[in-house]
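Omission of a single protein chain aside, the complex is shown with its protein chains in their original locations.
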Amino acid sequence: MTLALPALDVQALRADFPVLSREVNGHPLVYLDNASSSHKPVQVLDAVRDFDAHHYSNVHRGVHTLSQEATDAYEAARTTVAAFLGGRHDELVFTKNATEAVNTVAGSFGNARAGERFALGPGDEVCVTEMEHHSNLVPWQMLCERTGATLRWFPLTDEGRLDLSELDALVNERTKVLAFVHQGNLLGTVNPVDVLVARAREVGALVLLDGSQSAPHMPVDVHALGVDFYVATGHKMLGPSGVGLLWARPGLLDAMPPFMGGGSMIEVVQMASSTYAKAPERFEAGTPVITQAVGLAAACDYLTAVGMDRVAAHEGVLTARLLEGLRTVQGVRVIGPDTTEARGSAVSFVVEGVHPHDVGQSLDELGIAVRVGHHCAAPVCRRYGVPATARASTYLYNTEAEIDALVEGLERVKAFWSA
Amino acid sequence: MTLALPALDVQALRADFPVLSREVNGHPLVYLDNASSSHKPVQVLDAVRDFDAHHYSNVHRGVHTLSQEATDAYEAARTTVAAFLGGRHDELVFTKNATEAVNTVAGSFGNARAGERFALGPGDEVCVTEMEHHSNLVPWQMLCERTGATLRWFPLTDEGRLDLSELDALVNERTKVLAFVHQGNLLGTVNPVDVLVARAREVGALVLLDGSQSAPHMPVDVHALGVDFYVATGHKMLGPSGVGLLWARPGLLDAMPPFMGGGSMIEVVQMASSTYAKAPERFEAGTPVITQAVGLAAACDYLTAVGMDRVAAHEGVLTARLLEGLRTVQGVRVIGPDTTEARGSAVSFVVEGVHPHDVGQSLDELGIAVRVGHHCAAPVCRRYGVPATARASTYLYNTEAEIDALVEGLERVKAFWSA
Amino acid sequence: MTGTDSLYQEIILDHYKNPHHKGLRDPYDVEVHHVNPTCGDEVTLRVQVRDGVVQDVSYDGQGCSISQASTSVMTDLVIGQPVPQALGRAEAFLALMQSRGTLEPDEDVLEDGIAFAGVSRYPARVKCALLGWMAWKDATAQAVGPSTTEETA
Partner (left out) sequence: MTGTDSLYQEIILDHYKNPHHKGLRDPYDVEVHHVNPTCGDEVTLRVQVRDGVVQDVSYDGQGCSISQASTSVMTDLVIGQPVPQALGRAEAFLALMQSRGTLEPDEDVLEDGIAFAGVSRYPARVKCALLGWMAWKDATAQAVGPSTTEETA
């Protein structure tokens, strides 16, 4: 594979991640569970600690020096994270994770206080896909249950792609919102955002894109994507746990009612009733995820310095090698696209005759961390007739040698379980 | 004042808090904004960093070693934090802050999926007090708006106490939930939980106690308090931002519908509908606040090692000195109880002829951090006829010398503004 | 990948490869279906109780080595036992699983079940080890409970 860009100096990058020098069960750690959560470079660890140790205070609420420093840092983090995705400062809400971000949007529909575009009731439709993470499925199920709207979904092809043959029927005049994942967390599939957005525009549906797996792994420009909402989560993109984000096209947040009530999201509070602040504050009730936002901004700075196109290219190389390697192991079946075309770096597979739990546990004994289970996407497992899968997912700090270690490890696992 | 306990070695404690050795505007920092947010000792900073650097992974989701270590740490944190409040492991939900905890409970009322005790509609009543933080007021306003229930509240006496003269009328057979603050964040008042709980029991109302200001400052035993729900927030009790907690009496959480949908809170997910996990997982949708919970547990360990009764005694000494000192400054009026009886360490005041903003800013020029504004309790300001107050609030690391610095600083502020 | 420290003790591997009492059989009083939502493992299990004794336990299902082997061991431990004794063994196994490696299992009570002591150090696998046991407890409670006759298949 030829790269348009100079390749990453992965060894240098690895030195930034303390955990990568750990041993697990007597072997060097091979961390291939990045789609579940990523590790943090010292730059992020230091930003978090330095802020907490020397500049921390509550924000938006004081005139004293520390409170100003903390407010500055928090709002600068908002600018940085928004810019990382091609958005602007006041288009971005910090949440605790991507899940809260989806719930915030779903909670606005069918709410009497919301603008007209959020009206939803019996006869209306919400459309998702069969490859959604539970976090972009269950909130919509709950919404339909609450409002009487109908949930519909795109089925999947045998190759692990969205089956778009019924596009016009599934996204129709009754569709009020189309929510789908940018890059599937189990299948690794990268979905054709443009096709889906174009159809949504024809029928006037709002579009929420779940970018939990795209923000970490590819260059993203929310305005260019043309979606209305974009959610992502800090811990998968080198940031701390406890911070996620909701980006919204200008104007939408202001038409949405608050999801939670409390401090900071208000304008005038009387005992009997209150008025609410503008977005983004309206959606950040209570003390926000201050330190976590600062940490996430440091993560975005790190990724920007590396270059998201180089991250994507590097992962493309690893994914190609992984798919190739898996092909050499008899009895291994990849669930999801088996080429690098329009796919990310999360690769799910099953090993004939060995339960995914046992695959994962046995790999762990070799120091290799993969995730096993339904990956919060149980319907996908059902679709492909497996109770669970093992999933290897790489990130900027993984090496080709680690891919080889996994492939070799799988041979040993097979040997052990067929003994 | 005689203490039953050996006093704290405050100087030794202070060495644990890096920020306390900072200078602000050429003066040593005097941090008296603890009711807004507290600082973190190195023990917490180290716990957070060590976990993030060496043991971090997503929880509940993997069989590999890191994921097991992270799950162990997260669940051990749940046990520690629950025990700190006298509760048990599976009675405790981690949220992002106290505000989310209140919203989670409020969201359960009037929800068709909730148990009978959460039924709420027109004719029913929700009772709060006039001294609530917005985070324990606005969610109940939103609930009443959603369900048609009526919001009622206890008024305040001139001394800054709850006016309980209409107790039986305000908490009556129609009252379904009584939500009130344990220790007021603006007034510092400690409320008579026993009296209110006894009346709530008579009429069968559920009781939510907002412990955001009590958990950090006094020994708390949720079972002994006899309440149904208790909420608090990590950043005010030496923990990180981004973590709060909801404790509930056994049985209640299981009768509550989920507040948010997503990963981890599910049992069986089909495309059309899902079933939900038991509490506490049911209320922790998505990747939880993993590192933050670990940090909060370290904070609880720190507080336990110091001893919460000693923390309370130390703050009692500081508060007495502060109230005494303020009495010596002409033109200063305390808003709230002016004795240490049944009051905590947050002391609000106004300075005649000087706007609170100017008081706060001028004190900052002397390195003294107090908070100014309505402290997310605007109705309290209205009640006492002030647009805002200045508030000094101490914690275990404050000294009597710092109290004296504030009192002396106020004389200088007055001199400046009357020049 | 085996060894005294490993999760995968020889006993476990033996039961996994050659499970005892597997396959659904008649007659039975109660049949239950249990699922481990975190991994999709499932078991269908039948119980027959006569005169207070666990007459037969039969099952089918899919799952990892731990859940399969544990269910196999369970059938050995409960079939032929009076219900109270069998429940006692279930409690002993549950206690072992929740011990996080701190309990020394009693071989007289748990027989091959002691091979699972190490599993308790792997919280993510404890649920696997308990799947069959929980299904059996559920089915047995139904079989001996007051509503037995209505609920049996």
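Chains here go by letter, A, B and C, matching the order in which they are written, and residues are numbered from 1 within each.
Everything that follows uses one rule, which is that a contact is a pair of C-beta atoms (placed from the backbone, for glycine too) under 8 Å apart; a residue touches a chain by one contact, two chains touch by 3 or more.
Keep in mind it's a predicted model, so treat the numbers as computed, not measured.
Of the chains on view, those touched by the hidden chain across the whole complex are A, B.
Across B:267, B:358 or B:404, the single residue that touches the chain missing here is B:358. Residue in contact with the omitted chain (choice from A:7, A:195, A:224 or A:268): A:268.
Screening A:25, A:43 or A:68 for touch with the missing chain picks out A:68.
Residue A:60 is the one among A:40, A:60 or A:199 that touches the chain missing from this view.
The omitted chain makes contact with chain A at the following residues, 60-63, 67-68, 71-72, 75, 266-268, 277.
Mapped onto chain B, the footprint of the missing chain covers residues 355-358, 361-362, 365-366, 372-374, 378, 381, 387-388, 412-413, 416-417.
Basically, only the chains that are shown with their structure count from here on.
Averaged C-alpha coordinates put the centre of chain A at 31 Å from the centre of chain B.
Look at where the CA atoms of chain A average out and do the same for chain C: the two points lie 38 Å apart. Distance between chain centres (mean CA atoms), chain B to chain C: 45 Å. Residue positions of chain A touching 2 or more other chains: 357, 361, 372-373, 378. The set of chain C residues touching two or more other chains comprises 37-38, 122, 125.
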